[in-house]
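Provided herewith is a single structure, encoded as structure tokens, for subsequent inquiry.
And then chain A:
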Amino acid sequence: GALHAQTAEVLHWWTSGSEQAALAEVRKVFEASGGEWVDTPIAGGGNARAAAVNRMLGGDPAAVFQFSIGQQLRELADQGLLANVDKVASEENWDQKLPPLIVKAAKYDGDYIAAPINIHGENWMFYNKAALEKAGVDVPKSWNEFVVAAQKLKDAGIIPIGLGGQPWQERIMFNSVLLGVAGREFYAKLYSTLDDDLLDSDTMRKVFETFAALKPFVDEGSPGRNWNEATSMVIKGDAAFQFMGDWAKGEIIAAGIEPGTTVGCAFAPAIDTAYIMTVDAFAFSAMDGEEATPAQAKMAHVMLEPDVQIAFNKKKGSIPARLDVPADSFDSCAQTAIKTLQDEKTHLVSTGLFGVPSAVSGAIDDSISNFWNSTDMSPAEGQAQFHQAISNAK
Partner candidate 1 sequence: MRYNRLALYGLLGIAAIMILSPVFIMISTSLKSMDEIRNGSIFTLPADPGFAAWGKAWFGDCAKTLGDTCGGLSSSFMTSVKIVIPALFLSVGLGAITGYALAAWKMKGANVMFAALLVGMFIPPQVTLYPLIIMIRELGIFGTIPGLILVHVIWGVAFTTMMFRNFFKTVPEDLLKAARIDGAGFWPLFWHVMLPLSLPILGVAMILQFTYIWNDFLLGLTFGGRAGQPMTVALNNLVGSQFGEKEYNVDMAATMLTALPTLAVYLLSGRMFVRGIAAGAVKG
Partner candidate 2 sequence: MNGVELRNVTKAYAGLTVMENINLQIADGDFLVLLGPSGCGKSTLLNMIAGLEPTTGGSIHINGRDVTGLEPDERDIAMVFQSYALYPTMSVRRNIGFGLKMRGMAKGEIEKRVAEVGELLQITPLLDRKPSQLSGGQQQRVAIGRALVREPSVFLFDEPLSNLDAKLRADMRIELKRLHERLGRTIVYVTHDQIEAMTLATKVVVLDKGSIQQVDTPENVYRRPANRFVASFVGAPTMNFIDGKLTHDGDDIVFDSGSGCLPLINVPAEIRDLIGRPMTLGARPEHMVFDDAGISSRVLLAEPTGPDQYVRLAVAGSELTARSGPEQIFKSGSDARILVDGARMTLFDPQSGQALLGS
């Protein structure tokens, strides 16, 4: 911890090429303004989060560390392990510039304990245009249409859904179905209240039925597959659709394709428009007090600077956490997202990292994955199990 006042160690899990390139944009500006950046990458979100916490407990914290905002971060704050960046936030009026849901999540006791750097959308549907043409189907607008289209694709020898069979990917698809079948109000209410009636409702049954109906449309190799392999299947045309966050665009760009051209992006079929957000953020260890050190404050400042927001998010494939930066230099998918988010009603939270307590989040992942992978569980049983898991975790 005895580093120079302008030095900040940054612990993060961004180790892949596009992530590192994006983070380099932040670093460039931070260093240009006199800061010194000490980089500590640790692959894997779980590993990195654990390392950050453990080092804090061990008395050797990293000054700035990537973390998900929400319940867990507040717990760290509770133990006095975090510094706040209120000074920067109020100077720059974050309250106004960030989406209210994010503001709420980034604050503990009225203090900003994290700097959100971007917004990823999770209810995206990527598709291979050539594959759709070959099977003679259009981009489906509802889940019923999707099932019909999927059948046609299957008949044409194309894998309808390129799915990475890992719990979090299965959950992303499930949440898209949930949003698409039950609507955004239901989604918001369900995950904010975890209400028993909603969990038991017929709507929910229908969600499970729809979700179950997708099972025949994935290939045998799905379980355990990484998301980028699934994306690559869509790029190559082996698979037609993938339900994935907008980070998939990075993979598409890496393959030399402009998102929205041969590989299209659209929101997953839904009865109304909404954007399931997930946010990357950085938190600040309490180094000598409750207030952020100059280096930490500088980091917070840099991360939310409009130019950095644009440069970073273009590389990362996400959209700026600040909705007031100009959108015109982004790709068409991102522009759609930014436009959508201007309407606050479309703001929904992912259950992955900050929407619900992590215990519930885990329970959701477990039970959805279990349902998806079981061969003999009926939708009713799946629903019951989902309900049970959530109540158990609350």
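Please note the rule applied: contacts are C-beta pairs under 8 Å (C-beta built on N, C-alpha and C of every residue); 3 or more make two chains touch, one makes a residue touch a chain; residues count from 1.
Quick note on selection: all candidates are chains of the complex that A comes from, given by their letters.
Since the structure is predicted, the reported quantities are computational estimates derived from the model, not experimental observations.
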Open item on the list: My understanding is that every option belongs to the complex but just one is in contact with chain A. Which one, out of 1 or 2?
Closed with: 1
TODO: Within their complex, state which residues of chain A touch candidate 1.
DONE: 9, 13-21, 23-24, 27, 37-45, 47, 50-51, 54-55, 57-60, 62, 226-229, 247, 250-251, 254
